[in-house]
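Have a look at this one before I ask anything.
All protein chains of the complex are present and in place, except for one that has been dropped.
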Amino acid sequence: MTTKSRLHVPKAHARPGETPDFSYVQISPAGAVARPEINAPAGDIADLANSMVRVLDEEHRAIGPWHPHLDPGELQIGLRHMLLTRLYDNRMQRMQRQGKISFYMRAYGEEAVSVAQCMALRPTDMLFPAYRNQGLQITRGRPLEALMCQALSNTRDMCKGRQLPVMYHWKEGNLFTQSGNLATQFPQAVGWAMAAAIKGEDRLAASWLGEGSTAEADFHYALLFAAVYQAPVILNITNNQWAISTFQGFAGGEQRSFAARGGGYGLPGIRVDGNDFLATYAVTTWAAERARNGHGPTLVELVTYRGGAHSTSDDPSRYRPKDDYELWPLGDPIERLKQHLIRLGEWSDERHATLEAELEQHVTDSWKRATSYGTLTEGPRLDPDLLFEDVFKEMPEHLKRQQAQLRALRG
Amino acid sequence: MTTKSRLHVPKAHARPGETPDFSYVQISPAGAVARPEINAPAGDIADLANSMVRVLDEEHRAIGPWHPHLDPGELQIGLRHMLLTRLYDNRMQRMQRQGKISFYMRAYGEEAVSVAQCMALRPTDMLFPAYRNQGLQITRGRPLEALMCQALSNTRDMCKGRQLPVMYHWKEGNLFTQSGNLATQFPQAVGWAMAAAIKGEDRLAASWLGEGSTAEADFHYALLFAAVYQAPVILNITNNQWAISTFQGFAGGEQRSFAARGGGYGLPGIRVDGNDFLATYAVTTWAAERARNGHGPTLVELVTYRGGAHSTSDDPSRYRPKDDYELWPLGDPIERLKQHLIRLGEWSDERHATLEAELEQHVTDSWKRATSYGTLTEGPRLDPDLLFEDVFKEMPEHLKRQQAQLRALRG
Amino acid sequence: MAIMNMLQALNSALDTMMARDSSVVLMGEDVGYFGGVFRVTEGLQRKYGEHRVLDSPIAEGGIVATAIGMAVHGLRPVAEIQFADYIYPAYDQIVSELARLRYRSGGDFFAPVTIRTPCGGGIRGGQTHSQSPEAVFAHVCGLKVVMPSNPYDAKGLLITAIEDEDPVIFLEPKRLYNGPFYGDPEKPAQPWNDHPKGEVPEGYYTVPIGQAEIAREGRAVTIVTYGTMVHVAQAAAHTAGIDAEIIDVRSIVPLDLATLTESVKKTGRCIVVHEATGFGGFGGELVASIQEACFWHLEAPILRVAGWDTPYPHAFEWEYFPGPARIIAALKSVMEAS
Partner (left out) sequence: MAIMNMLQALNSALDTMMARDSSVVLMGEDVGYFGGVFRVTEGLQRKYGEHRVLDSPIAEGGIVATAIGMAVHGLRPVAEIQFADYIYPAYDQIVSELARLRYRSGGDFFAPVTIRTPCGGGIRGGQTHSQSPEAVFAHVCGLKVVMPSNPYDAKGLLITAIEDEDPVIFLEPKRLYNGPFYGDPEKPAQPWNDHPKGEVPEGYYTVPIGQAEIAREGRAVTIVTYGTMVHVAQAAAHTAGIDAEIIDVRSIVPLDLATLTESVKKTGRCIVVHEATGFGGFGGELVASIQEACFWHLEAPILRVAGWDTPYPHAFEWEYFPGPARIIAALKSVMEAS
């Protein structure tokens, strides 16, 4: 049967033992893509989905019409948030290995997505993240300690022990509760944006999902409803090339960019170098201005790479070459912004080392404080009575009975 | 709240009492659209989604590169099938009004879609219809009587009384069972086509749904899986402008053609005048050749108009102008093919009248035979024992018990 | 007070709430300009504008998902799913999201969405316009689930549902829209005029979620039921001349177990009746809970009368429907047991 099959089966660029081959990634030169007006009709700017907006060139200069002309101070803040995200991630991964937390997922290699995009939005904009957007929390100023308490499911866990690590939320920070179910947040963000429009606000919603998650129905619903009602929303696809072991070709990436999905629905799709902090910032600003000025939704594809394992439960050496990330043609977002700042004369290796040490210390201090509120295995524990709360606003009789039963059992 | 709302709400072209305004329908002149090679890559032929393939011009001549050069004999067969579809529909609608059947849905105004497309495919190709594709059954030679028995839920009903009228199927005719749930057939057709490819066959699958149904998740799944595995399938959208009372704008048709959805997934989308028998035939042939020759799936949008009510439960005068269909710019498919044949010297009003009388008689005879096998209210009835069959291949104990219970009740 | 059928009562509930609370918005397929295929939202777009009564794409999952987002931003969406048979494309958003937002976010986020949908058979709708899926929602913690059996309750419960801070699945037995149904399709349809529950206040009032109602008092046996079957059970008890107490559950979640068990302790016998497929249906929960609470009072096994374990077939609608004959048979069986 196999031999006569005519089915097309997408191919990964390389498997373990093979040489990474990233020739499939279509890359535009920095500065090459024009920046349309924010009121350009979707039909006129379809090419944005097939090119790649880039600002930083190979010499780490910022060039072209998308150059956002940020202050060096802002760039340094961006660098700091990205670095903090990475150091936080690394520490948490280690803590998972040591059995302090049950599970973890890093954003390694894709830190610019959350940090640059969040900086381009207003604090009043509502964000609907996926699980690899911890950078949004950090950029909005969430204390690491709060994130750690969540990952520890301890007595200060914002989720009251109910969610896996990394499933954060922050009501005051306008960061929505994360779901274990992929893509569900995408059309919810559209609904939020529809409500903002109905209320006549100029706030907007933004959401993220992985390229693998674009296969879910919720991706389609989001694009459709956003287009039909012209909702003020930015729909972001973090294309890090992998969905666990599955190459982006199985999500439809062989045929076409993911940004190109937008056009058919009538919303502009724009593809950007997601490891280029400046380009990512600029594209997000452009999409936000569109939304805020009543020109509707935008679909953004951020081309990046999942530098590490999918999660602490994963072992990528089983399905892709070990040196993949080193050979990834769009480089590392932190390194690239660092070099750009150095080139601007606004940064140095020494300052970088100092910053890193400072942030490491910050992570250490935060961890110390966080663990003082308990870990999965030690210290104070959340009250098991909480198990029955928040199923409903008010606890119905049957849950009260069950709560009493559990209390009795615990003696 | 309403006053400050910035939400965009799609608008119908006209409401009852207003003058129909079809200026929103983008129409290409007959013969204007180029016919690409069947192996043209999707990316190169994106424009097919934004133009409209038409062959019959205003003078009823067939012109341009899509002219399929069919024998007059074949055209006459097409005319016959379309006319039979219409007469069948009209009779069944009357029979519903008389209480002989519980429900009915006509294909009035869109007969060319099923008839021309079916004629362009091979009998071995597997068809996954929606509920307004009775023309597929008729074109494949299904006796009307069989369709009527289904609509009557009588003793010869292929569905054994289980489905609403119009929910036909025909296993020997390679016509899949229809669902009351919109759009579910679309990705199923893709799965069938994937199996055909795995088996190395050159058979293909085709499926249909309404433009309103493109909003369902299954539409997205179908396009995605078809594109990823390059399945030999033709995915047809019958855009008859309405989904019950809801104008196509609410399905995303304001922004863009429905054919344009294909491009983002990497499959060619092609828009065709669905009331032009020749154009519809030609486009389907082209898509079929693509699929059969290993060039993958095609998304076809057939632009047409729902000339009548949604179903016998509907009253369109509540939501659209009464004279809508008369003013529809693409005319009537039967009338247009008839005039073309007359112009070719291969038809006349007299022959048409004779044919109509013959087919009316055929409908009458079929109805007589069909009703002899029972109606909903009279004559022989299906054995209620059948209620419990076919839930599973073999009836499990609990259903046997229930069957016995019902038998006992019936005494 | 006015006489209303169930459609009018539901319309009045929506109208009342839209007038009182500008955050209430309606959405669904054909609900706007047209007023819904059953006309429950008739006139409301004209009155409140097309920004508060939204026609939606045919995408049940998208409707619920965007309703969640709207509710998170402070609106009170009432989403219509055209038929309960078509709610499954939204099942993931309902089960994984709507029902769990509050829990997973430690109480910080929640979405007070009401999902209205016509359910049940008896209108020649065939297998895809007749389903009663209450069981697949009742099992999902975090959802409230209600099913009214008359205009008065329909309006009062719908107002309560819209005001409720939790999501509510609001199931409307479509066979009751125009009048009560006593289980005999041969008899002419009855209007709500003659029924005491057809009298409905014009303005605001509520019927609490979480309370069953005794629809008929009796001492010999308890019939626990809801929706259309409340009336069918009445007819059956009447025909059989059995002094049955009939309890209209009304609120499937939370369930008013106290009212149920009190009755069964009194009568010592019980049958559970619903239109949905029996196997794995909500009747199982009712029987299990009642037998646990009332075991020592029971003089006969609790029997269930429910739809057969098949789809709802077009031609055999009345063979499928758990009508008076089956209820009477069950009543007799539990009455005779000893």
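Each chain gets a letter, A, B and C, in the order it is written, and its residues are counted from 1.
Definition applied: a residue touches a chain if its C-beta (ideal position, glycine included) is under 8 Å from a C-beta of that chain, and two chains touch if they have at least 3 such contacts.
Please read all numbers here as calculations on a predicted model, not as lab measurements.
Every shown chain touched by the omitted chain in the complete complex is listed here: A, B, C. Although one chain is not drawn, the whole complex shows that of A:Ser28, A:Asn50, A:Asn90 or A:Thr246 it is A:Thr246 that touches it. From the options C:Phe38, C:Tyr152 or C:Phe282, the residue with contact to the unseen chain in the full assembly is C:Phe282.
Here the missing chain is touched by one residue of B:Cys159, B:Ala291, B:Leu376 or B:Leu406, and it is B:Cys159.
Although one chain is not drawn, its touching partners on chain B can still be listed: residues 126, 157-160, 162-163, 167, 169, 171, 176-177, 179, 181, 184, 186-196, 198-199, 205, 217-218, 220-222, 224-225, 228-229, 389-393, 396-398.
Interface with the hidden chain, as seen from chain A, comprises residues 1-2, 5, 7, 9-10, 12, 15, 102-103, 153, 157, 159-164, 167, 179-182, 212-213, 215-217, 243-246, 250-252, 313, 318-319, 376, 381-382, 384, 386-388, 391, 398-399, 402, 405-406, 409-410.
Within the entire complex, the positions of chain C that touch the omitted partner chain are 85, 88-89, 91-92, 95-96, 100, 103-104, 127-128, 135-136, 138-142, 253, 255, 276-277, 279-289, 291-293, 295, 298, 300-304, 309-311, 337.
Keep this in mind: only the chains that are shown with their structure count from here on.
Averaged C-alpha coordinates put the centre of chain B at 35 Å from the centre of chain C.
Counting partner chains per residue, chain A has residues 194, 198-199, 217, 220-221, 224, 228-229 touching two or more of them. Residue positions of chain C touching 2 or more other chains: 51-52, 54, 57, 59, 61-62, 89.
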